[in-house]
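In this view, the complex is presented without one of its protein chains, the others remaining in place.
Going in written order, the chains are labelled A and B, and every chain counts its residues from 1.
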Amino acid sequence: MVDEEEIIRVAKLMKIDLEDHTEHVSRVKKMLEYFDILDQIDLSSEEITSQEKTLAELRKDEFIPNDKKLIDSLKNFREHYVRAPKMN
Amino acid sequence: MNLKTSILDYINDVKSGSLTVEEFTSATIQRIKDVDGDVHAYLSLNESAIDNAKSIDKKISTGEKVGACYGFPISIKDNICITGTKTTCASKILENFVAPYTATVVNKLQNEDAIITGKTNLDEFAMGLTTEFSAYGPTKNPWNLKYVPGGSSGGSAASVAADECLASLGSDTGGSVRNPASFCSVVGLKPTYGLISRYGLISYANSIEQIGPMTKTVKDCGFLLNIIAGQDSNDDTTIDNKQSDYLKNIEDGIEGKKIGIIKEMTSDGLSPEVSSATKEAIQDFEKLGANCEEVSLPTIPYTVAAYYTITSTEAGSNLARYDNIRYGYDLDSEGYEYNSYISKSRTKFGPEVIRRIILGGFVPSAGHAGKYFLKALKVKSKLTSEVNSAFEKYDFLIAPTAPVQPFQFGEKIDDPITLMLLDYNTVTANLTGKPAISVPYRVVDGLPIGMQIMGNSLKEESLLQAAYALESKTELPEVPL
Partner (left out) sequence: MTKIGLEIHCQLTKLESKLFCSCKANYREFEPNHNICPICMGLPGSLPRLNQKAVESATSIAMALSCETPEKIAFFRKNYFYPDLPKNFQITQLNVYGDMSVGGEGHVDVKGKKIKIRRIQLEEDPGRLIYEGESERTKITLVDYNRAGTPLVEIVTDPDFENPRQVRIFLNILSDLLENLGVAEPGLEGAMRADGNVSIEGGNKVEVKNINSFHDLEKALHFEITRQQSLSERGIEISQETRHWDDKRKITVSSRSKEEDQDYRYFLENDIPWVKIPQETRDSLKKNMPESISSKKERFVAKFNIAPQVADILASDKYYSDLFENAHSDSDAKDIANLITTDLMGFVDTKEKREESKLTSQHLSDLITAINDKTLTRTSSKTALQEIVKSGKSVKELLTEMDLGQVSDSSEIESIIMQVFEEEKQAVLDAKENPETVNYLVGKVMQKTKGKADPTKTLELIKSKLG
């Protein structure tokens, strides 16, 4: 059984403001309960794998100057700083 | 002007001089004006389309080299970046985001003189199966405007089905190209993971998603794949496809090929119409010379849970950047503290995105990763081994693309489990990285049914042969719009 309070706490960590609690929380809870099906399959011999590349295939270390106008197309403040809200 | 043509026929017509690019482009734009008020496939249009057409016509008349596309009109899903255009992912949070660069796939198209007609509608951030989760209103199925077009590339599928363009590029994370292709009776391919560059595709679940071509015919799909496939230095997950030509041997047929009918995808859960269409498709494959038999992939019942666990984890992370600080919409940070500002700005996410983000915070969290996320990754490994074994015996694996025909708006949206299970037949290809194509097969009671063929990694050439063969045996009505 998934704890609804924990769902609400996780939402906060993900910076999601749950104004309308009930609908989202209960739906998320339902989805999580469906995921319980994962407990029924034997996965003991499985390993995590990934695509692999060689060192030679990686990007060469070069400086390529970028378009100075990029900061102008983003939100910026005087002298081209980005302004963040006050930190506590 | 016949807009119901294919890319290849169109190019022949332009080459032979019986058609100018401008004529066709104008007719397409007129068609958009005529029907898109109802269909709502497009979120934004390319205002320079006619100018693009004119300059291609000029190149043709002066004998200058013209790109392979000869100005055919193509629409692009609005989660793919094009410089200078709004790229919203059908979300309010990117309402004013203008992309500062162009996706590799669009660059390739533009370099070959394709004409971009506009950006198409989707479920917000590609999360959904019906396009009902778009923040800008849903797209309607051109076969019946009361019915959903599928999702998340619903706008792309509908734009092709309604003759508002000759092809589209969608994206497929769990079936988002194949599912709407099936619902709108068009061809939709999810390629091998790494075949097509994701540079410029706004990420939802980057470990399994791919951009996919959506076309009217299988040959058109091969043509488009030739243009956009291939290793890209901007995307380190792309692989070398050895300059394959996907059109060259497409008519070779499937005589002697072995086809596995995926048991878990063709049993209960299928509507009667889809079930009988599947049986007919199997008979067609046999008439074409293939040997069909049932194969069981016992991990399949766990794939939907694994898929949603993995994708919500990745989505929760990929969407964390949307905090309205560097780009986004106007919301003055004066008076807000950091955490409350971000939470406030993220209320612009739609309900399905919010739910996936919360899920994505839960399933990989320290206390729960062992039960959910790590298990899901292992399901992925187990499934991949199973499917690889199957491909040692079979050339293709088949099943209907969707377990049901298109349904009405609002019908499935309230039950999250029912909605998730629409992906049942499609997520396997994403989780294993294998290519899979949906071929339009039947229209029953005015609603389309598509058949899915899955091939082994990097075997798109033979996959298209199988799709072409099935298509040759299929007769479909014209869309009533």
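Worth a mention:
In this section, a contact is a pair of C-beta atoms (placed from the backbone, for glycine too) under 8 Å apart; a residue touches a chain by one contact, two chains touch by 3 or more.
All values derive from a computational prediction rather than experimental measurement.
Only one of B:S6, B:N52 or B:T87 touches the chain withheld from this view, namely B:T87. Remark: the omitted chain is touched by one listed residue; of B:F349, B:F373 or B:Y468 this is B:F373.
Contact residues of subunit A toward the unshown chain are 13, 15, 48, 50-56, 58-68, 70-71, 74, 76-77, 79-88. If you put the missing chain back, the residues of subunit B touching it would be 80-81, 87, 89, 94, 97, 99-101, 103, 198-203, 206-207, 233-237, 313-314, 316-317, 320-321, 323, 325-327, 338-339, 342, 361, 364-366, 369, 373.
Basically, only the chains that are shown with their structure count from here on.
The centroid of the Cα atoms in subunit A and the matching centroid in subunit B are 23 Å apart.
Those residues of subunit B that touch subunit A in the shared complex are 98, 100, 194, 233, 236-237, 239, 299, 301-302, 304-306, 308-309, 316, 320, 323, 325-328, 333, 336-344, 346-347, 349, 351, 354-355, 357-363, 365, 371-372, 375-379, 381-382, 416-417, 420. By the touch criterion given at the top, residues 6-7, 10-17, 19, 23-24, 27-28, 30-32, 34-35, 37-41, 43, 46-49, 51, 53, 58-59, 70, 73-75, 82-88 of subunit A touch subunit B in their complex.
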